[in-house]
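Complex shown without one protein chain; remaining protein chains in place.
Letters A, B and C mark the chains in the order given here, with residues in each chain numbered from 1 onward.
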Amino acid sequence: MIAVVRFPGSLDHDSAAKAVHAAGGTATFAWQDDAELPAGTTGVILPGGFSYGDHLRPGAIASRAPIMGAVRRFAEAGGRVLGICNGFQVLCEAGLLPGVLRTNTTLSFVCRQVHLDVADGDTALTRGLAPTISVPVKNQDGNWLGDPATTRVVFRYHGENPLGSTDAVAGVANARGNVVGLMPHPEEAVDALLGSTDGLPLFRALVAA
Amino acid sequence: MTRVIVTVMPRAGVLDPQGQAVAISLDRLGFGHVDNLRIGKRIELDVPGDDPEGQARRMCEALLANPLIEDYSIEVAS
Amino acid sequence: MTRVIVTVMPRAGVLDPQGQAVAISLDRLGFGHVDNLRIGKRIELDVPGDDPEGQARRMCEALLANPLIEDYSIEVAS
Partner (left out) sequence: MTEVPLHRRLGLTDHENDLIPGLIGRAPTDAELMMFSLMWSEHCSYKHSKPVLKRFTTTGARVLQGPGENAGAVDVGDGMAVALKVESHNHPSAVEPFEGAATGVGGIVRDILAVGARPIALLDSLRFGALTSARSRHLFARAVKGIGTYGNCIGVPTVGGELMFDDRYEDSCLVNAMCVGVVSHDGMLSASAQTPGNALMLIGNRTGRDGIGGASILASAELGDGDADKRPSVQVGDPFTERKLLDCCLELAAADLFVAFQDLGAAGLTSAASEMAAKGGRGLDIDLDAVPLREEGMPAAEILVSESQERMLAEVLPADVARVVEICTRWQLDATVIGTITDTGHFVARHHGDVVVDIPASALTDDAPVYGVASEPQPIPAPLDLASVAPPADLAAAWRGLLANPNVGSARWVYEQYDHLVGANTIVRPGGDAAVVRLPGRDTAIAITTDCQPRHCELDPRNGGRATVLEAARNIACTGARPIAASDCLNFANPEKGPTGWRLTEAVEGLAEALEALTVPVVSGNVSLYNESPARAIYPTPVVGMVGLLDHAERAVGISFQNDADLVVLVGDGPARLDASEFLGRAEGCPPPPDLDAEVAVIDVVIRAAEAGLLASAHDVSTGGIATALTESALAGGRGCRVTLPPGRRADEDMFGEGGGRIVVTCRPSALPALMELAGLVPVTPLGTVGGAEVGITAGAHTVTLSLDDARDAHESAIPRALA
């Protein structure tokens, strides 16, 4: 059972749940005020959106919500956690992933299909992905700032670096590889009708745990 | 060059959604109810010429502040 | 309640894309080259209790600033 965590202002929780179903899994929602993840949780998704309106810093307010204590314990026990877009920002603000996400260098929201190189196909979640995948990116603050030398980088933009992130980083993992965050939206790449199914293996890996 | 600090705050009476969201969060974090929280911008810059204050004022009118919803104030370092 | 002003600025050495963009716009608007423009936040709030400064510090540590990229300072109105 995959727990999709909702905060006020979360937007992509339904799409994330649909992606879990497309990967053969089942999903349930957890609410920010819950002290514990739902019983039987085998994986966690922090979905995209504008939790708390992105006020102060994106992800900052959500990262301090009660449910994040449970997510932290789950991750420390080796559970698989996937943060997408705002979920990635929440994981960085919570200190579960390295670095910080700042405003795109264009200073504008960017919504566009991009290609990602899978820089590390060895984590629990990125195994099974094609070397290069097509997924949409859509955010205002996706400019990752961090130290690539000490970070387990899992995704880089292929070709142009649309948001201006350090070293074209699009997604990172923790050292152990069980927590992964990325700015682009793999849950919007699980349905051929919408243009790409390249994101599906990520959800299969999450569901398989 | 003269160091100038420009402060831009939401005008009194204008909704400050950011301040509101942060106040809710502080309350939830156990800091209790916080009153009159408002968030604005602080802009630090070095201004050339011999009328830094006037220059900064013109910058505020032209770009740094939106007079419809923001008030600004200028402080010139001595 | 004590009026407290929290200032949160990008840390020295951390690139400030927003500040850069504003500097470029000012130049384009004819204000000439402006040096060292940095944009941060000014948070005004009324803090309860008898240790407003300590309380504000805890708020900064807990939420208001991200130490990876930001410095904060606190000013308590007298």
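Following the convention adopted for this analysis, a contact is a pair of C-beta atoms (placed from the backbone, for glycine too) under 8 Å apart; a residue touches a chain by one contact, two chains touch by 3 or more.
This structure is a prediction, so every number in the text was calculated from the model and none was measured.
K.L.:
Quick check: which displayed chains does the absent chain contact?
P.N.:
A, B
K.L.:
Among the options A:P8, A:P38, A:G69 or A:G121, which residue touches the chain absent from this view?
P.N.:
Only one listed residue reaches the unshown chain, and that is A:P8.
K.L.:
Which of these, A:R64, A:R80, A:R102 or A:K138, touches the one chain of the complex that we don't see?
P.N.:
Reading the full complex, the residue touching the unseen chain is A:K138.
K.L.:
Go through subunit A and note every residue touching the omitted chain.
P.N.:
Against the missing chain, subunit A presents residues 8-9, 11-12, 14-15, 18, 48-50, 52-55, 108-112, 136, 138, 140, 185, 187-188, 191, 193-194.
K.L.:
May I ask you to list the residues on subunit B that touch the chain which is not drawn?
P.N.:
11, 13-15, 17, 20-21, 24, 66-69
Going forward, only the chains that are shown with their structure count from here on.
K.L.:
Which integer distance in Å separates the CA centroid of subunit A from that of subunit B?
P.N.:
33
K.L.:
Using mean CA coordinates as chain centres, what's the gap between subunit B and subunit C in Å?
P.N.:
Each chain's C-alpha centroid was found; their separation is 10 Å.
K.L.:
If you average the CA atoms of subunit A and of subunit C, how many Å lie between those two points?
P.N.:
29
K.L.:
Identify all positions of subunit C at which a residue touches two or more other chains, and write them in rising order.
P.N.:
If we look for residues of subunit C contacting two or more partner chains, we find 41, 62-64.
K.L.:
Could you say which residues in subunit A touch two or more other chains, in rising order?
P.N.:
In subunit A, the residues touching two or more other chains are 56, 61, 64.
K.L.:
Inside the complex, what are the residues of subunit A that reach subunit B?
P.N.:
Subunit A residues touching subunit B: 52-53, 55-56, 61, 64-65.
K.L.:
Show which residues of subunit B lie in contact with subunit C when the two form their complex.
P.N.:
For this pair, the touching residues of subunit B are 1, 7, 9, 19, 22-23, 25-26, 29, 31-48, 55, 58-59, 62-64.
K.L.:
Applying the document's contact rule, which stretches of subunit C touch subunit A when the two form their complex?
P.N.:
It comes out as residues 14-15, 17-18, 21, 41, 62-64, 66, 68-69.
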